[in-house]
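A single protein chain has been removed from this complex, and every other one stays in its place.
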């Protein structure tokens, strides 16, 4: 018997592994077009805020909407479990590192109040912005009509990994075409990481796709479950599915890269990897308007038996407007993210997001960036 | 003369180098089947405890057996050298870092008492669980009948590297087919790292194969001898041998990945690399039931002239049940390992361990995980 | 539909990724020829000083010129905004880390005085050396005649990325052939990172090309914009364009690697990557003669809305002559850079810079250099 191979392993890349290459043309940044379209909605910046309790509540969703982005409210978080979630939020931010996971497990065991779902959505709509709300697949059929009734514009069905085909003893797997017919608003589904799973979800009739598993700052899915695909590769794979699906059907299902973006540089690379929009968590948890008060935690953190995430201190670094639109007085890429996107597009000669998707990237691990190591050693005390 | 090549070098991968990719289907974790079969025995969890003195003694073997796993007792360790090994264990845990290697060299020079072999095995059997015991190849023929006589169910022949063909002046190399006929219990042999060596051992009639050399937490074989193959590659190579051997003969010789597993994520990757079961050392040395009392050391550590290992402080992190079955209140992947395996299988759409062996893996070094670096810098004081 | 690929990613390399391989011949270092020719000018060392305010002012440009190199004066920096820039330089070096970016944003908002352009250039020429001066593309047509009138010998048009084709609402893109005809001095343009952009600039009539984006010690372009190509790859790509353009037209447009050089080793690798000369920033900011007084900052640092760089403390390490020509009493590669180049060329058997461009390089990440890790662990307290 000759030696045979058990399995092929493909190399996958994250934001830190790559860098953008300017091309043969440059463009003035203010001429770039960064609009994001989903169904009949158009955003003036391609940014969604994560459906996480430290990132989005009613006031922050309204603030972000007025800036041109889209906050996604989590319908299974503290906002729908507590009439006054502020007390619980305060308790979380004040807990010690040792006790916080236990506290999260406890406060998230409080049942969801269905009446609060409608209340929160109506409050966002009253702010005059587009309203997006998120549930897990298991609750989608139950909560979707309530949310739609209250005026929700965009529905997000999200779990660590969501597929078009789920096998379960306890409930019939969610069928997206049925859901789509029942509520008649655009449906974004996620998260997804592979070409074939993305294609199957598109074939099931979804309107947008959240891409990524494991890379978020508040997430330890890779340590706990071994699962996690770096964002550049997974975005490229799902973008290939989007483009193939568009060529075959004429329907364009936008890709939203979710997780792992820390800097303007990462955000620019997400688009160069094929994203149509990005979903930000930690960056926006650092806003003055964020409900997390300088802390952030993932929705898998409170899991009763297998928590996968941690509360992390992200600090408060400025207003939503400063973080997204500047001006910045820091030089580490954490402020004026949209200014950075426009400048990067101009430098790379991209007039539109579709142009930016075609910019050349090279594999160039940042851990070896020459200047940074120099700088590090020079600044030591 | 033109330039010629001296030797080919193949890239090998460890757990930190890879990550699992969810597929097109998801499954509820409680529907997964993780049984492990060896000969006529079936375990309800695919976990063996290492034949190391800090991990397995009589009570911990019984505890693990009742949970569904299998503890392997080392017949050449402290348990068979001392009537009351507790005193020696205490001395080891209390020694200073400087003196501990010398102490280990001394206490392991005490001769093995053959009567204690039978006593320990009978005590485990009295606990109502499957009994597995381990010896080195040099002692296999001498100790096997004693252990079998005492009721041992599964025999493990283990050294750093064990081959079907050993060249020696001092004793005739162990012939596994003879051993197999003499004791009539399933024989697990290890450790082994290559396709061809695995195949030769299977052809010699063994019933299970321990895979891996060098990656354990208490092992410095790579520093001392230069030897060590990362666990993902070695598991894939030996799994290929298993599958080829099964196709050729119809006999299925399960592969047990031994060493280097620190988290639930690593454990899940071992199965995705082709393992049928895993052998855990450090993780189980952290149990309240472990004889090491929060410390761990390898069986090569006490070597008289060339020690290859260190005593490391692993701490006590919970009961065997908490470590294996949860619930967990930590988020770093070190508790509820079986819960993590079932969740990972569900997320990857694997109903059985055989399905999990076929899950896609990508090369994605964890040192570059985006979120973790972010988190690190944010949590600094 | 079968899986398709979204985009190809090529691996790019920086100085830390590679090492030079000595060949079959060795040469005495003093026999090497390292002259650099640009138009009708010849430098006795292939070194330009960066057009940065911490590196080049009038006296340091004269000092460097007398040693055989070429200082490039920034015509849009402090030297042309302030009659007495020394006060501002002092203020910058005394600012706290927290306040310095804001301070830089403020002092660089002072308007440029056109009369100071001529004054600075005449002062350099009065020192008896070649005078090079730099502007951004947007100001090139306006400032070029003033500078040429004052006696400037070499004109540098430089921005983060400069292309032959710039799209703008606010001004007609700079046309290099027109500029070239209007001032009749050699024009160096930069920065540029790709083969095709380099070729297009050469076809537009430039006389020298600055290569590199993002790797400098005072630059955070990669963090902010995601843009940055490691210097070895970008130098090799632009050198290929230079050689192809020379073969096609007979005109040789020299390549100047700009950024990321910290040591003599890096400098040697730049030439082995194809450079005809190098531009140094941080290294020369460490000279006693440097206006930065032991500090360094990039020209993108003061950007009003999106600063991309930091002030770093580089220290004062010796005179320009010691840094470039030695002798050295340090062993870390930061002094006697030209001595290092000649010794490296001799060891690699290169008589000329063109020979050095052909020396073999291997990919050999320095983070794994055996001796250094050993040394590190041995020197710990």
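Letters are used for the chains, namely A, B and C, taken in the order the chains are written, and counting of residues starts over at 1 for each.
Simple rule for what comes next: a residue touches a chain if its C-beta (ideal position, glycine included) is under 8 Å from a C-beta of that chain, and two chains touch if they have at least 3 such contacts.
Source: prediction; values computed, not measured.
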Ask   = Of the chains that are displayed, which are in contact with the missing one across the whole complex?
value = B, C
Task = Check the options B:46, B:259 or B:339 and report the residue that touches the missing chain.
result = B:259
Ask   = Which residue from C:175, C:240 or C:316 sits in contact with the chain not drawn here?
value = C:240
Key: Residue of B:164, B:238, B:253 or B:340 touching the missing chain in the full complex   = B:164
Request  = Determine and list the chain B residues touching the chain excluded from the picture.
outcome  = 1, 3-7, 9-17, 101-102, 105, 160-170, 192-194, 196-197, 200, 213-220, 222-231, 233, 259-262, 266, 282, 301, 304-310, 312-315, 365, 367
Ask   = For chain C, which residues reach the chain that was dropped from this view?
value = 13, 15, 18-28, 30-31, 195-196, 199, 232, 236-237, 239-241, 243-245, 248, 263-269, 272-274, 326-333, 336, 339-340, 343-344, 347-349, 351, 358, 360-364, 366-375, 378-379
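As a convention for this text, only the chains that are shown with their structure count from here on.
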Inquiry  = How are the chains arranged in terms of who touches whom: line, ring, star, complete or other?
reply    = line
Ask   = Through what angle, to the nearest 5 degrees, does chain A rotate to match chain B on its C-alpha atoms?
value = 90
Remark   = Across the interface between the identical copies chain A and chain C, with over half of residue numbers shared counting as same and under half as different, the residues used are different
Inquiry  = So, comparing each chain's Cα centre against the centre of all protein Cα atoms, which one is closest?
reply    = A
Remark   = Distance between the CA centroids of chain B and chain C (whole Å) is 55
Ask   = Between chain A and chain C, what is the separation of their C-alpha centroids in Å?
value = 39
Touching two or more other chains - residue numbers and ranges from chain A = 13, 15, 196, 266, 367
